[in-house]
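Left out: one protein chain. Kept in place: all the others.
Entry: subunit A
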Amino acid sequence: MSVVTVQLGQCGNQVGQQLLHSLLCDAQDGQRKELCTASRERFFHQDTHGELVARAVLIDMEPKVINQSISRAARSGMWRYGETSHFSQKQGSGNNWANGFCVHGPAHREVVEELVRREVERCDRLSGLLAMMSVAGGTGSGVGTYVTQCLRDVYPKSFILNHLTWPYGTGEVIVQNYNSVLTLAHLYQLSDAILVHENDTVHQICSQLLNIKHISFADVNSVIAHQLGSVLQPALTADSQGAYSRNPLGELVSALCCHPEFKLLSVSSIPQVPLASMAYSSFSWPSLLKHLRQMLISNTKMEEGIDWQVRPPAAAERSRSLTAGSFNTSLANVLILRGKDVYSAETAGFEDPALYSSWLSPQEAFSVWKSPVPFNKYEKSATLVSNSQALLRPLDSMVGGAWNMFASRAYIHQYTKFGISEEDFLDSFSSLEQVISSYKELR
């Protein structure tokens, strides 16, 4: 039951490498044999010498980051990438989505499909495909979207989960909003679920929780990898009947993204403490879950600075939109608990109907996955994957920013010259407006 990871662009390749590394490091302990076996089988295969080789394909339009990821993996001594599982070119995509989607993607389609096909065929059973990319640049976003489209064509029945890293709001790339809008609008039709990490949020976690002074992309990537790892490491689900789930992507998608208009997922996890403080920290499930619940409701991603004033609206108030302004309504949630005494954790707080929309009961909207094995050195940890209004504001501002630029047709010529017309932009805007509207009305 394997997941094939497709790492796209600079960000995708960096985060992907960190993710696989943290998954394997976590699964190293000899005592947890079942989890180790399940985790390794999911993300790695063994070559003829018994070495662990990642079930991953690395794609970028320039070679630098791919080479770095490959060598970093090899240096760990625990695993490596396949020798021929990567594809790169000499020149990047120039932060241009159209260049990635219309030029580079089609030009290298066959090579990429062949690489993925080889990995898929090595799997006894394919659980699904995990495509990792950022949305700000040109390769991750443009080529990544094109590759997702190809994967959807070639594997129509497989589950495809896209992990996206959203850029800093202040702007890493001047046309990042255009790239983001085009990516999201296209992926919404292709992907089964879109799991999002925002650089701004993760940056805050690094600075306020982890006390990192000079935050680099490596730190940000490490937090993303930890959160993603806590979702993807094997767990016991309601369907898995006492064994570690063999269908992680399918179960995640089925629990959270059954409605075609609601596919945006966000992740919160608790606790997040610096490594140095780990020894001095003790955690209890009631406290962790109480904090996590409030983080969900008040839409904060950190256990510090939670607004405890935000409450679920009473039944009578549900229809009034103003009072529900700061309350984050969820469509569905998956709570993943890992660690000691996990079976004694009381999760009733997440089954409150007030947290959810009126048309889905908490029984259908809420699922719990558990693993008695701690993750990544946290004695107890809880991760919440949420399909809620949490991403509404950043999405709205992203679309708004793109629209403002589009209104004056700024930089549009750079897209039209590669084959993306103004109609394509307008289509993307309208589909995202539909998504925004759907989430706004979620009650």
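FYI, a residue touches a chain if its C-beta (ideal position, glycine included) is under 8 Å from a C-beta of that chain, and two chains touch if they have at least 3 such contacts; residues count from 1.
In this text, contacts and distances are computed from a predicted model.
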item: Record-based protein name (UniProt) of the chain missing from this complex, from "Tubulin epsilon and delta complex protein 1 domain-containing protein", "AP complex subunit sigma", "Histidine-containing phosphotransfer protein" or "WDR5-like beta-propeller domain-containing protein"; value: "Tubulin epsilon and delta complex protein 1 domain-containing protein"
item: Contacting the left-out chain in the complete assembly, out of A:257, A:355, A:368 or A:436; value: A:257
item: Identified contact with the non-displayed chain, of A:126, A:334 or A:355; value: A:126
item: Residue in contact with the excluded chain [from A:76, A:189, A:284 or A:358]; value: A:358
item: For subunit A, the residues touching the chain missing from this view; value: 124-127, 157-159, 192, 247, 250, 253-254, 257-261, 357-360, 364
